[in-house]
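With one protein chain withheld, the remaining protein chains of the complex are depicted in position.
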């Protein structure tokens, strides 16, 4: 919980209407590259889990995958549907509870990298997973923070995964659920957050990181078939665009194959590829 | 820990120099009568445990005996030497830890009665288990609070057991470890203590309770062979002495027999009776 | 030795739900797909309870039942969705209709509020919520939602979340003896703190075990009987979700539930058929079908 994605979540993550499996594969493959070997990783269900497991199967065999429900060093052999899914249990080294994972481990400063999705993001990487519309008259009630606010507050690094829809990349959030870089340099320090804030935003159009001077979002790479202009046309804030924008490398065949091995029933990847 | 008795504790509680077993039996038998059936009882090792077990074997079979180390509803078949002694484990219904017993249960307001010993007591039932002498130049370092301060703060009722030595019944404590009725009426309320404070003080000379008006110590009964004057001669504070002072009833043969069954090795009762 | 009497705290699910007056505040146990007390939410709906305030980190089908049926009008929670399946539509509709007010916290904040309640202290410090709308906006707790203070030791900012001591705690566990000593396998989520923080505790369990079993391995007891007011034996009490070591989630039923709740009509159809249309929990299980239920039973060594 907390890593559940955007309001139309089932498009990206649901099991019901899974048409764009190749985009999911792409997102998971890119996200996996941001996980480093030996790290303590907060993996929820869905894309974060798939990305973390893919990393573990490829370049980062020694990551410690933690689910906020209480599972530590989890090695699921079937993809779980819930952070509390028993599928996380078997093969884990400890199965405890929330005070352990969100309190001792996460707030204790021991999580290297956490994943979050969001319905809206602003140019400092602040996230909304709570309401669309005003707080007094919401148009849509989203899942809420779950552990998201805790993860954004206390994980050393934050990887944000979102489907790319212009309305999500906003100048001002309808509601700020999770802290990114707040109002820019010095903001997080003012509140003594345990964690370092967002490092990268991965969409199905591009990767974005944060300009170290201003802590504002900056284009990092565009996916094959897209240009920097495509991205600029699809955000509502002032995106920093450096001169040279590389193209994001494609997932390898091995990565695709491993992902389908991890999700044989196509729970997350969809069944179209079978 | 915390229920360990006075500095010369081994006279009353130790296993090394156990000569006055009949006084121990007397103290335990009287203390047991203050435990009511069905209560949640914080029993440490030593006299409190013996008293609680005796109560359970006689008039209070449904008490729930809790050791601060983590044992709940303990039913030891041999007398333990430590609050953490494995002898408390077998037959208990739960064995957890300190946050559970001192936090959730005791501070949670669920302990009906706790037992404490002390090296000094003042006329409001405040207790010293820390230092004899001044804080800056102590003559004797006593065990300290252990869980004593917590028990005195949060148990609904407190039973105090002490060997009767005039120097222990003082006008002013050398150090106040555990709160009794503090400075009298209204004092505990001012600090919002969870528990109600001391109810009775049992010594090998008499029983004392607290005058409801002033919350000062009052003579309740004298043990056979002693008079009210004996007690007055053996306290250094102004003891309230009502007109009629009953004599404390003697332990029954059944109580003595049960205690020896509970402590067949004479760990607490001594071996003189064998 | 005088044998203590063993109190039998078992009552029926209907009796347990009757204990809960309208307007009560409830700690709600389980986490995600694991051990939610779904049978209890359905019974609350059948008894037409109203104006409950449900406090939990997050829950899923049970929250949907209580939101959709009008049992609960307030929630103090961190999360409502069916996770991988998507949004919780009943909650979404009721919030937009303003029939439900949600006071938003994070998971850690809620877990700490239960811990504070269990410890009987008025607040707990946490390092989340700060600088966000979770800190700035409140639906109904107003200035009792939280406080950000300057730490008297470090001088730095820290959040204090108010402890919760709800009228009832409701949890669902694997095994219990009749006096209330309960064992939980797998993760505990927030149920240790949650079971201690309520003024009364009702424990649902998959099965009853003998007290001897409890006293043989007391360090396996996760909830001692002294906290427990009522015991309710409810096999498959978390269906269509899962109970570690006992049964897996019923994905087909869950997807059907989720799909139906996309519309008010669909939800009403489910509600009439599976909740109001059955007399009690066992009638619900009959309707689901025992062949289906048996096929969900957990297999070794997986626990699902």
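Should a chain be cited, it is by its letter among A, B and C, assigned in written order, with residues numbered from 1 in that chain.
Keep this in mind: a contact is a pair of C-beta atoms (placed from the backbone, for glycine too) under 8 Å apart; a residue touches a chain by one contact, two chains touch by 3 or more.
Being a predicted model, the structure only gives us computed values, none of them experimental.
J.: Of the chains you can see, which ones touch the chain that is left out?
T.: When the entire complex is considered, the left-out chain reaches A, B, C.
J.: One chain isn't shown here. Among A:72, A:159 or A:269, which residue touches it?
T.: A:72
J.: Per the definition of touch given earlier, which of A:36, A:110 or A:260 contacts the omitted chain?
T.: A:110
J.: For the chain not shown, which residue from B:179, B:198, B:251 or B:270 touches it across the whole complex?
T.: Selected residue, touching the omitted chain: B:179.
J.: Need a quick check: the contact residues on subunit A for the chain that isn't drawn.
T.: Residues touching the hidden chain, for subunit A, are 40, 56-58, 61-62, 64, 71-73, 89-96, 99, 103-105, 107-110, 194.
J.: Which residues does subunit C use to touch the chain missing from this display?
T.: 116, 119-127, 144, 147, 149, 151-154, 156, 158, 160, 162, 185-187, 216, 219, 301
J.: Name every residue on subunit B in touch with the hidden partner chain.
T.: Spelled out for subunit B, the touching residues are 1-2, 4, 7, 9-10, 13-16, 45-46, 68-71, 81-87, 89-90, 95-99, 102-103, 106-107, 126, 130, 135, 138-150, 153-154, 175-179, 182, 187, 190-194, 267-268.
The criterion applied here is as follows: only the chains that are shown with their structure count from here on.
J.: Could you name the chain whose Cα mean is nearest to the mean of all protein Cα atoms here?
T.: C
J.: Nearest whole angstrom, what separates the Cα centre of subunit A from the Cα centre of subunit C?
T.: Roughly 27 Å separates the two chain centres.
J.: Based only on mean CA positions, could you tell me how far subunit B sits from subunit C in angstrom?
T.: Measuring from centre to centre gives 41 Å for this pair.
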